[in-house]
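Note that this is a trimmed complex: some chains were dropped, and none of the rest were shifted.
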């Protein structure tokens, strides 16, 4: 089924009186809990911003979220880099509880950008080992 | 000037011999340093995934990176939520060193989604106070 907007969620009623909002915890920001620093499992994408790879990184992020919707992946962080020594970098890390982030892709080691199918398979093998990714998928052995 | 791809960066030479790669730290993942857990300044976008707001969150992320390229913003994290009590949530947080993340936008408090100009002004006032955002901008006082 295709995505559609706003079907399931409580939306703030347009009839809500502003006065009623007072004392409503949903509208009192002092009660809001900021997100935790590094959720698990989560993905981190580092890339060379001089190379103009923001849109590639964003697209990879979109695809990973659609394949591994929450709570499978809890967060994706995008980190643009612009120093000389990070030139040409495109790395994808998987963060799992209890260990340092694990490298899923490095453009220089792999000799190119992640082809999505392969990247999804690697991540799947950690976060959702039983999941099929479709026709052309082969599970890890 | 428009963005263009790959103009500035060292790309791995296609002539590089695989043998030469051995002992090359750029190709030895054991030397790679994983990104720090919570960079500063950075942005965190939380949203209700049941409401299908992934693409809205991603678009906001793209716009913020283009307005505040690194090193002004060092990272943006996107956090989809799918429990009942986070229904209808769309929050933007700014993380600055030495303090907990500060709320820049909450859809329920503000009564709607961030209009980009306003959100950029709020973030600008923290991360790059002197920056003009264009014709229609007014600086904070």
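Letters A and B mark the chains in the order given here, with residues in each chain numbered from 1 onward.
What we mean here is this: a contact is a pair of C-beta atoms (placed from the backbone, for glycine too) under 8 Å apart; a residue touches a chain by one contact, two chains touch by 3 or more.
Since the structure is predicted, the reported quantities are computational estimates derived from the model, not experimental observations.
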Copy count for the complete homomeric assembly [2 present here]: 4
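In this text, only the chains that are shown with their structure count from here on.
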Rounded Å distance between subunit A and subunit B, as computed from the means of their C-alpha atoms: 12
Contacting residues of subunit A [partner subunit B, same complex]: 3-12, 26-27, 29, 32, 34-35, 37-39, 42, 44, 46, 48-55, 58, 61-62, 65-66, 69-71, 74-82, 87-88, 91, 93, 100-101, 103, 106-109, 111
